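Of the protein chains in this complex, one is absent; all others appear in place.
Presenting chain A:
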Amino acid sequence: MTAASLLPLLVLAMIVVAGVQIGRRALLWRSGSFADVDWVAGVKALPKRYLVDVHHVVDRDKSASRMHVPVAAGLVGSAGLLVLGLVPGIAGSRIYWAVVALAFAVMAAGVVLVARRRYPRAMPRLSLGRYQRTPVYLGLFAGGGLLCALLASFGDPLPFFSFLGLILAAAGGLALAAQAATGPMRHALAGAAHLALHPRPERFDERLPKGRATGLKPIDLDAAKLGREEPADFAWNRLLSFDACIQCGRCEAACPAFAAGQPLSPKHLIADLAAASGGGHASAYAGNPYPNERSVAREGGLHHAVIGTGGMVHPDTIWSCTTCRACVEECPMMIEHVDSIVDLRRYQTLEHGAVPGKGADILDNSRLTDEPNGHDVATRTDFAAGLDLKRLDDGARTDVLLWMGQAAFDMRGQRTLRALIKLLKEAKVDFAVLGEERDCGDLARRLGDEATFQRLARANIGALSKVGFQRILTADPHALHTLRNEYPAFGGDYEVVHHTAFLNDLVASGRLSPARLTGAAITYHDPCYLGRYNGEFDAPRALLDALGLERREMARSKRKSMCCGGGGGAPIADIPGDNRIPDLRMEQVRQTGAATVAVACPQCTAMLEGVTGDRAEVRDVAELLLDAVEAGRGEKAKTEARAREVETA
């Protein structure tokens, strides 16, 4: 008996050990609540989701894709080949062993690349501990297997070294398999299962607009328990998704709350949620701690509350989130962090009223006056006195329905809205506003108050059904996202357009003729709810380019844009950190050297304008366009006057 002939048995042993471990994990997943999953479609779509969608995300960090392709291919290839070796006759072939050795060599090359990310010093976003030891086990398995298979391909001239290789491979391989349930390697099986049984399969369909896969899903308000309290409350494929995490830390590197020193790290949170169902961390969490970590008991269990000082996660952690989706965008395992955070918030708000900061007042106002700040919704158009804003009575029709949103009650937001209204008048657009526009419910929903959101959504859909319009125009990406992507669940299907896209069309079709502005360079801050949530990056940029200003991009822009800190009710919860998120963002603006930062969202405007000291000017795209259009009108008047002078002369 040669050492190499034992390699296939080693792989079988690894499969059995890993199978037992994953099986124990799967029993935990089964204790989750019901989820409607299309297994057949999911499994069919798995190869594409893995090879295309996952690879696209992994490949954004080249050091990750270059390491993962050979390691995964080598591991799966060599193990598969070795299982094939159990077929009698094959194991006798030297060519077979040469191929096996090649697979091990590919894997070994990958392991070198893995090790270079971690030794001598690991990248700061990576977890240490077990994760730091994984390359060692991978290396033992690849190196030992390579030695053993290579010798076998030469006819096993050195049996001692063959056995040495076998022992090394067995040590590494069995160590990997033993951790298949709680260690780093669980990401392989849990990750594949998560891809196939993903809670949001629509996110893998490129034909659908991006927003279709980013809207929050409604919950049944008659359910016994509202929101998620304990691991068993989560849908089983959500529990599975937590286990898919490989703790690469890309989410943490992208998280604005983490950067500002608020006690949130998406990676840590997902690790905690994964550990909670099994009763706590199997080995100490070895990533960066939550910044300014609040102390909690760190006790878990399938039926143990996750949030709270007696649980796994401090409430401040879930309330620090701005719902900017930067973590979701970055996650190579396609985990939906924001969904789980909102689910946890829903339980806190709906069952306990435990909203921090000004949250209780905001929700009281939303519930009792239909407006988060307690304004009378009948006064929403007061800011537009003198602008001759048409209000739609029941049964009336218009082409474009202007959705004003919360900005109508904020003096800074009103400036933007006035600019937009002037531009619409200039372009002779047929537009009007609702007689009584309630809040769209975005803020209430993200603060976890699903009951108020659903009531507002139904009331707004009722009001919208009484008037006629082609499409809804709004300058607020939060309202845009809610109306476009979250109202369909309640029977409101509308074509909703953001003012940047609408104005861009007006300029492109010549209905607005802006002059070219001169002046210092400009940079554009992508609102999360327009960019990452709805995939609209180009229209605002095209519009700014039409103004003729030099446009500089921040290091974090478009899909990687950093949140202003204003989303998801984060300014309401106001969880203290070391810094303010808008200060960090304004620093990034400063690094471009631009004198003006163009924004396209009233939240971003408010947050960035709240930055003190010497900073770039904050202008909405509509305001800049109005400047250019008014300058153009001046020039036109001048040229006409000159023409008249010439005529009279």
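Note that in this section a residue touches a chain if its C-beta (ideal position, glycine included) is under 8 Å from a C-beta of that chain, and two chains touch if they have at least 3 such contacts; residues count from 1.
Keep this in mind: contacts and distances are computed from a predicted model.
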Which one, "Electron transfer flavoprotein subunit beta", "Cell division protein FtsX", "Putative zincin peptidase" or "ATP synthase subunit b", is the UniProt name for the chain you do not see?
"Electron transfer flavoprotein subunit beta"
Which residue among A:Arg49, A:Arg203, A:His375 or A:His499 touches the omitted chain?
A:His375
Return the single residue from A:Arg60, A:His352 or A:Arg391 that touches the missing chain.
A:His352
The listed residue (A:Leu363, A:Val507, A:Ala606 or A:Val629) that touches the chain absent from the view is A:Leu363
Of the residues listed, A:Ala451, A:Met586 or A:Ala616, which one is in contact with the missing chain?
A:Ala451
Touch residues of chain A, complete complex, unshown partner
221, 225-226, 349-355, 359-360, 363-364, 367-370, 374-376, 449, 451-452
